[in-house]
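A single protein chain has been removed from this complex, and every other one stays in its place.
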């Protein structure tokens, strides 16, 4: 059947609620309304106010409350309404969620999931478009996951809810309405397994979440120019699937990393650093990075320029020294331009 | 005269308070007590409660209050008591401090400084030892600065206070008591200029803040083994001095990055990615990364194992293929071990 | 100590019922049981607020219409909240500071800010169309309740500068649950900052009703926990809003520290055009609130006293239509934004990293235009 990513997430929550009485879904507007993106639609009417409910408007409260509920055996799945609105919970997430198992010598695990619609591309006003995966991926003790299609959305969310550890579950909001022909429940893939979305021989394009469709489009366009691009969708940023990425880059010898977040000290930097480290002798050219610009997310009318699109990916591929000539982008030691 | 880093910071605050009536210093315990690290010692008695004062115990409040004061022409310098205790202010920092100039089309600048004692090495209990620079450096709109000696502490803090934009000023707490012979006020270096702390020809060791003394010790030890190590202290992480780093690595052909923070998606990853990108054809070996472990900061008794020390840096240098043999650390495509 | 605490309690608690001066029929209300004396504003002032509310409502309706036409990306209407949006603004001066939320476009227009500049955020051409410093008006704030602390800081700044300017900060009922609400009230109290926290309790935070937000007797009861004087007011009674605001402004200007106002009102539209309020509330509830219309009641009061005649009403309607037409016309021209402006206001001066990114985008745009021209 035709399933949107939003529908798949909804189905995953429904199936998880049905499978385990300890699963609770809560957050702002997730009850009667079904969430501003309707991901929790119908859950309150199906499972009752006890299982899926609205909370007061306070994100630190939501996450902290979930921590407390874990102590009594519940498995909370909480929703932050938008990326930037998870920031009030940052202390609870970094100082408690990420550390609880460690600071209690393994005695208190927190099987909780924090769902966060993230990234841009929907013409949202400021504070509704942040790519915040870097903050979480940099925090030891958090698993960080982001699906790029409906099947993975279902699979990864079920995995997240069943995981004994806290998972930051990032939902690319621009893909909520993307459609796929699948049967639910679909087969689940364990955390830490990246997926090769397109096979290719000349260059490996590593990406995840919100940027996967752009990567696939770019690979398609690159094929016209004679470049065979392999597209890897990480699916889980933490844990990271070195094996799939390294195997591919060692074979293709070239790599571009694509992520919508600003590049500096983000997940894109990590991937580029890892690949450069692990595939050094296989690389014919430096790993290219295609990222969001080093500016705050702009007003909707500038979004198109801000977002790394197909052209920017193709440019990065084009710079991979196909003619054995070094790329001169960074020829000057200082900044170019 | 002999000046500790703490003393230099204190002098910088004193001189800034004297130079401009709009400078205000506030935070938790910064008044009568002079701060838990005594960095604001004597300021209240010298300049009065109006210029240096205690606030209620609420970090989001402190940062938000500073934003409001900027609107009326003040230049606040606020103290967060420890790294992890700045997290309650994360939303104010990311959604307002970093974005204010941008979201007001340049009409509202925030000349404020957020001082944060950071990193470990002092046997502190949990939540007192986080290396949080990655969160800030990844956020567009923040300048991120960290000194490694008394002279830079003075210079960079004066620069930060005079800067028209918000500065996250990270003070390596393990170095507060480090001493230096200098005359104050010392010459100031503008933001964005890294400092070569030791000249060398064989390998460039890029580092900053808390890790600089370790880097220098490692360079000394490496010299005994016949490696001439150039040590670069970034001083400002944002803006980043590509020129100094790239010039050095292109000359030495080898590079190790040292930072105490966990490595994944942090500033160390950024440096490694940048160097790999910009110095690709000069590199004889992959850029080595020496970082904190991918675990929460441990209890004091495990601190020594956790922290990247001289040995770990020497190991990284040793792996830089001096014999033209590839390093086999990551020979397997998957995880080693 | 006992007497101190009891005296403080009496001074700080709100009236047990919302202050009301004119009831929904336009009749004057006998004051009883309010904690403070709230005189009826002058007829001239009530005419002024009536006029501004008529214009405000028309502006709001026009913005909603522009959204349906796709001219605005999104619009959070404040229809039904006119007494708050307009009344609070008319009670302060241009020198005072105002800290609005996303919902408060009507208040901004009432403050005299160019309506096109007000709508810039929602049209999507910039994050804020007006100059916060020149207008003493912060950019509209979306991260809930964060602006309250800025207001406390700015108010304290004014106090430090020796002025008697106050700050007025708006916030919704739902947003009072955020930690920043707490920190803001406490900072303001401790620093005796002249700031008025004005809660527009419109009964919903998107879909979440007040009953799921708090168990307080009313939100105004939060004041005493900070030593902040508080009042609750019928937020659909323009006379009461003016009277309570006058008291609060005087309280702040005279150095007595902050003041908290809870105005009971109702959001007649959905949260924004993207929301569907029928999913979570009944039309009966909405209808009941339509009968508590702020404009109608003050109009009835004025007419009953011969302070308003058909000519004035007609002239005001005409002015409102003219405003709407102007907004419509000016919003109907396509706006373009220079992509290179992306790099201008990250810092006062571009860093090398911004220069690099800028060069990349410039090259892309040059290539694009070459492609187009060739």
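A, B and C are the chain letters, set down in written order, and residue numbers restart from 1 in every chain.
Heads up, the rule we're going with is that a contact is a pair of C-beta atoms (placed from the backbone, for glycine too) under 8 Å apart; a residue touches a chain by one contact, two chains touch by 3 or more.
Please read these numbers as outputs of a predicted model, since none were measured by experiment.
Considering the intact complex, the chain excluded from display touches A, B, C.
Looking at B:34, B:147, B:200 or B:286, the residue that reaches the missing chain in the full complex is B:34.
Within the set C:60, C:178 or C:234, the residue that contacts the chain not displayed is C:178. Only one of A:165, A:311 or A:327 touches the absent chain when the whole complex is considered: A:165.
Touching the chain that is not shown, out of C:67, C:120, C:213 or C:345: C:213 (per the contact rule at the top). Although one chain is not drawn, its touching partners on subunit B can still be listed: residues 28-29, 31-34, 36, 54-61, 84-85, 87-88, 123-128, 264, 293-296, 298-302, 305-306, 311-312, 315, 334-337. Interface residues of subunit A with the unshown chain, by the touch rule above, are 50, 55-56, 58, 60-61, 63-74, 88, 91-92, 95-96, 99, 101-109, 140-141, 143, 164-165, 192, 238-240, 242-243. Contact residues of subunit C toward the unshown chain are 1-2, 4-6, 8-9, 12-13, 16-17, 33, 177-183, 186, 189-190, 212-218, 221-228, 257.
Assume only the chains that are shown with their structure count from here on.
Summarising the inter-chain layout, the chain whose CA centre lies farthest from the centre of subunit C is B. Subunit A and subunit C have CA centres that are 36 Å apart. Centre-to-centre separation between subunit A and subunit B, using Cα means, comes to 28 Å.
Per-chain CA centroids place subunit B at a distance of 41 Å from subunit C. Residue positions 60, 84, 87-88, 126-127, 264, 293-296, 334-335 of subunit A are each in touch with at least two other chains.
In subunit C, the residues that reach two or more other chains under the touch definition are 126-127, 143, 179-180, 346, 351-353.
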